[in-house]
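Removed: one protein chain of the complex. Kept in place: all other protein chains.
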Amino acid sequence: MLQTAFNGLVTGIIVTLPALAVTLLFGVLKFPNFAVGSMMTLAAYLVFALNVQLGWPLVISTAVVAVAFGGLLIAIDYVTFKPLRERGSITLMVASLGLGFVLENIARLAYGNTARSFAIELARPFRFLDIRMNREQMITIVVSTLAMLAMYFLLTRMPIGRAMRAVADNPALALVRGIESPRIIRWTWFIAGMLLAVGGVLIGMDRALEPPMGSSYLVAVFAAAILGGLGSPLGAFIGALVIGIVSELATLVIPPNYRIGIPLCVIALILIFRPQGLFGQPYIRK
Amino acid sequence: MKKLTRRKVLKRLGAAAALPIAAPFLNLAHAQGASIPIGVALPFTGNAGAYGPDMAEAAKRTAAKINSAGGILGGRKLELFIEDSESSASVAANLSQKFINVHKCQALVGYWGTPEGMSSRPIAVQNKVVLMVSSAANAITEGDTQGYVWRFQMKATDWGIVIGRAVQRLGFKNIGIMGLQNAFVLPIMKTVEDQMKTAGRTVTGSLIYNPEQPSYRAEVERIFGKKPEAVCCFGLLPDFVSIMKEVYRGGFDSKVIALSIMADAEGKFIEAVGPQVAEGIRHFQPMPDTSAPGYKKFLKLMGAPDDRVYLFPPNTHDQIAVVAMAMEKAKSPMAVDWSKQIIPVCNGPGQNIDDVVDALKLIRAGKPVNFSGAGSTCDFTPNGDQLGRGMGHWIIQGGKNVFVEYAKP
Amino acid sequence: MISFLILISTVVCFSAILALALNFQWGLGGMVNFGMAGLYALGTYSCALLMLKGGANTFFATLGAMAIVAAACGVIALVTLRVTEEDYFAIVTLGVGEMLRLVALNEDWLTKGALGLTGIPRPLGDVIAPEYYQYFLLGLSVALLAGTVWFLNVIARSPFGRIMRALREDDVVAATLGKHVLWARVRIFAIGGAIIGLAGSLHGFYYQYIDPTQFSNIVIAYAFMAVIAGGRGAHQGVIWGAAVVMVLLEGSRFMKDLIPVLDSDQLAAIRIIIIGIGLILLLVFRPQGFMREYRLQVNFK
Partner (left out) sequence: MSDILVIKELHAGYGEGDILKGIDITLPAGRVVTIIGPNGSGKSTLLKTLAGLLLARRGDIVLKEQSLRDLSPPRRVRAGLSYVPQEYNIFRNLTVLENLKIAREFMADRKMRGGTAISDELIELFPELPGKFKARAGNLSGGQRQMLAFACALTVHPEVLMLDEPSAGLSPKYMTDIFDTVKKVNARGVSVLMVEQNAIEALRISDTCVVMANGHVRLTALANQVLEMKDLHSLYLGDAKEEAVAS
């Protein structure tokens, strides 16, 4: 039982980074981005290129790709979403769906369908209170907690973070208070890009690297972001943990291959009882 | 990606250039000299994407060999139309329609996965065209196929029998079973389970998982958590890599028995998980009898080192060979005629031949032939199932596949 | 060659019907349905199972399938729309689509799981000789397509249609129209669902064999591509859109023969990349698609 709960914690932790990215992007751009899954896949393959093909250590390749991927997303936004900025969230969502297909298949075009892995030594687990933990899971927990703290610090202490929250809170007022929204949107994409790159690597470490790896997490990531309250980073973190633990524990009751049903039920319940999620603010209509 | 030699590119360009121009005339000019079209549907993408390329290469070289030896039916050349079935049923069905209606093929070969075979079956039978698959699910050859559907692979249940016997021989008292939700995996799992029960061994747990799951932690925990002596795991490469990483890092030490299409896949599994995770994994796969002369000739045809084990390419080689021989014997490219000649050519009675060109010479000379190909002895039951196929049994040691035994059902 | 074109046009017909359903739900009703693949599968499986297990004839099985998918869409709309906006609607429909596909894959007692269902009977399948059947199926598909377009045009012109267009313009305005807004949207989504059920049944009749791999989310991309290429709201445009997408898809099979240098698996990836990029380019440069909405010039919010 305890081991399943811990497994759930690990699954949840992996979901935190993409959930943070989704919440950040939703806050500022006001639409759920369906390309998040394939972005993680593409980032993971870029890290694979550096780590396995060029032989760089995983940590350095992840850092390099994280920064580069942030810039790449800015460029993609400029070409894809910027022209559609004023066109309502449905158009943006459909564009993000199209983008998702493009990114996933770029990875498939370059690396084919065979499963691959990063060049890291797999180690036997170490035991703690009869729970088995392995090195990758430890790294995952440390990395995502650090990411959460960095995000918290950024959003509360740093001007960029405050500005991002301001744009999310009231875009028109932000303009009139002197905030250059385009610049803030670029920063948001950059930070989301880093989160998604690291998220992609964590998934790649946990399981095999294959083109559909990112999109298989999509429903769980959205469930986490919605449970936490779209727009609230702390909510996304807590939401991800809850989704992870609940869906793993549920496998003791329902057959494991229906595990994807759990995030879906969570979304449905949230929408009925508390649409703004645990920490979100009621969605003000402009 | 395989490199295309200049000669081959020119040949394909030639064939390809001919298509759009020749297409409208193709079906009219069945006269002397026109080429005989054969449709080849293989998975180049989707979850079976890893197996298509080599199978296509085998088909191309076999056709080239037959053509360079003078072709069949008085010098007519075989022309292959190779398409990607994307491991999907609807794509395969569309392809089959295209082969039959556009390219006027009377023979559809390749068809690696069960979905592709199942969706193309009604189309082939309805249009009275021969369909040759290399998928394992029993349902492909069940029911009335009027002699148009032939399987160049072992039936799924036979896989289960061989593996079940091996498990008993290896002396495992209790085992866990987990498998991918897939048409050919389910019959294998069921047969292995039944075998264990009849042999009085206990099955500690059995579950099915989905393709492309975000994580397999729960499944590994439930099956390996009960610490059975061995776990049979049936599925495909992507899920097996994730599962074995989870098993190794979870500190589980049950022995693992799997299929070669997941634990080898032309070396891609070991490449993905590394030698120490793969250590001790046993894997089975229907394989050609590598000692058979037909297989040795096939290796030379492929220009591969003689210790190389091809799992599926020999099937497409045999398929093309059987099509050619049956047409030659029936002296007609129409499936209605040559489909009845498949059993005589393959099962005999007749002179035992393992080279398609020599066999064609004998057939032209009117002599009976019993062809045994690269993938198997090519003996068939009337409803299209293949007999005499054995399974190879390997164990991964030090990052290498060590051959253990060759077992027949 | 001709019979291949007939077969492809049949596929275009029921893909167009599917695109019309999406167009109706999204283009006119303002609700985006990302669960298209799952609902499409629900339609096909319901029709097939009603015939194979329920013994219904093809006509009633199709009606049954349409009713089942309409009910499913109604429930989804009721649960989601009562509370929130289209952002959540897209996510819920995506989740439901995934769930339906999983059920089709795993409930093998009902759907035979990955093995799929074979031998699906065809309308008048036993009456018409096999070699002429493809002409009949094409005729039936074209008739059903025309019927769907006529039905949707009737609705678009009716008062109900005007309410729908008001809903699409701006939810805030629509919300002020009071309670029956929810019921109007549930009905819209359910009608769309019925049309998906029809398309699903035709899919079953055409392929005669169905299995979960046929309903991947590429189906969603094609449907959206067709609707956007056709211009949201314009029925005729959507049919053109579906035809263009199908020709693009099937045509690229021939591309393989013309550019042999490309490996087939690279080609398949490139084809989906083209569809994805096409989707985005159409949204950016031709939001109103290639056809005007038949009467009024509507600018979207």
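By written order: A, B and C. Residues from 1 in each chain.
Note that a contact is a pair of C-beta atoms (placed from the backbone, for glycine too) under 8 Å apart; a residue touches a chain by one contact, two chains touch by 3 or more.
The model shown is predicted, which means the values in this text are computed figures rather than measured ones.
S.K.: Using the whole complex, pick out the displayed chains that touch the missing one.
M.R.: When the entire complex is considered, the left-out chain reaches A.
S.K.: From the list A:A5, A:A172, A:L252 or A:L269, pick the residue that touches the absent chain.
M.R.: Of the listed residues, the one touching the omitted chain is A:A172.
S.K.: Hey, which chain A residues sit against the chain that's not shown?
M.R.: 159, 162-163, 165-166, 168-170, 172-181, 281, 284
In this text, only the chains that are shown with their structure count from here on.
S.K.: Between chain A and chain B, what is the separation of their C-alpha centroids in Å?
M.R.: 40
S.K.: How many angstrom between the C-alpha centroids of chain C and chain A?
M.R.: Spacing between the chain centres: roughly 30 Å.
S.K.: Taking each chain's centre as the mean of its CA atoms, how far is chain B from chain C in angstrom?
M.R.: 35
S.K.: Give me the residues of chain B that touch two or more other chains.
M.R.: Within chain B, residues 45-46, 49, 181, 208, 210 contact more than one other chain.
S.K.: What are the residue numbers in chain C that touch two or more other chains?
M.R.: Residue numbers touching two or more other chains: 102, 106, 265-266, 269.
S.K.: Could you pull out which chain C residues touch chain A in their complex?
M.R.: 26, 30, 32, 34, 79-80, 82-88, 90-92, 94-96, 98-99, 102, 106, 172, 218, 220-221, 224, 228, 265-266, 269-270, 272-273, 275-280, 283-284, 287, 300-301
S.K.: Residues of chain B touching chain C in their complex?
M.R.: My answer: residues 1, 4, 9, 12-13, 16, 19-20, 23-24, 27, 44-46, 49, 52-53, 81-84, 86-90, 93-95, 97-98, 101-102, 114-115, 118-119, 121-122, 126, 137, 139, 181-183, 185-186, 208, 210.
S.K.: Where on chain A is chain C touching in the complex?
M.R.: So the residues of chain A touching chain C come out as 26, 31-32, 34, 80, 83-84, 87-91, 93-95, 97-102, 105-106, 108-109, 112-113, 218-219, 222-223, 226, 230, 255, 257-258, 260-261, 263-264, 267-268, 271-272, 275, 283, 285.
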